[in-house]
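Okay, structure first, notes after.
With one protein chain withheld, the remaining protein chains of the complex are depicted in position.
Let's turn to subunit A:
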Amino acid sequence: MPYTDEVLARVCRHVDEVQTALGRQILVENPSTYLNYAESLMPEPAFLEAMAKQTGCGLLLDVNNIYVSCFNSGKNAEDYLEQFPHHYIGEIHLAGYAEDITSEGTLLIDNHGGPVQPPVWDLFHRLIEKTGHHPTLIEWDANIPDWDTLYAEVVKARQVMADAFQASGLEKAG
């Protein structure tokens, strides 16, 4: 989507429609992107913040999507994380990506088909340090591994959270 005022108004109408039908708040997730619209007027975090403000929806922050989108568009993932409106976060997702290496260059593909990669763990650490605890989900739904491998990701996520709390001196929130 182009991030413009017109598109924002349309998306807000749709979020309102869903929340009204369900009778409750929903969380909207930041996407993995491979392209952007030249006419976009605001950065994605600002668009999501305006949407959450106008509709009362929450945000689902997918840390892998941040890394994938920023890599693919040549942006800095740490800057994106800084700009993200943290107080709207209701849930965090972590996942693995695949590297699509071609003669033209490399794209990262959000494929949910492997372990969470080191740069994504680093961003997750930074996020928890800044915002405290949120419900966190590991997405691994392609090339599903054995239980021990999957559970090791959960243990690692807990360890990163614990380390981040310690680093921040924050009390466990939520």
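By definition in this document, a contact is a pair of C-beta atoms (placed from the backbone, for glycine too) under 8 Å apart; a residue touches a chain by one contact, two chains touch by 3 or more; residues count from 1.
By definition in this document, contacts and distances are computed from a predicted model.
Enquirer: Among "Glycine cleavage system H protein", "tRNA 2-thiouridine synthesizing protein C", "Putative DNA-binding domain-containing protein" or "Amino acid/amide ABC transporter membrane protein 2 (HAAT family)", go ahead and choose the protein name stored in UniProt for the chain not displayed.
Expert: The chain we cannot see is recorded in UniProt as "Putative DNA-binding domain-containing protein".
Enquirer: Just one of A:26, A:42 or A:107 touches the chain that is missing; which is it?
Expert: Answer from the full complex: A:107 touches the omitted chain.
Enquirer: Could you tell me which of A:2, A:90 or A:114 touches the chain that is not displayed?
Expert: Going through A:2, A:90 or A:114 one by one, A:2 is the residue touching the chain not shown.
Enquirer: Which of these, A:23, A:74 or A:169, touches the one chain of the complex that we don't see?
Expert: A:74
Enquirer: Can you list where subunit A touches the absent chain?
Expert: 1-2, 34-39, 72-74, 100, 102, 104-107, 109
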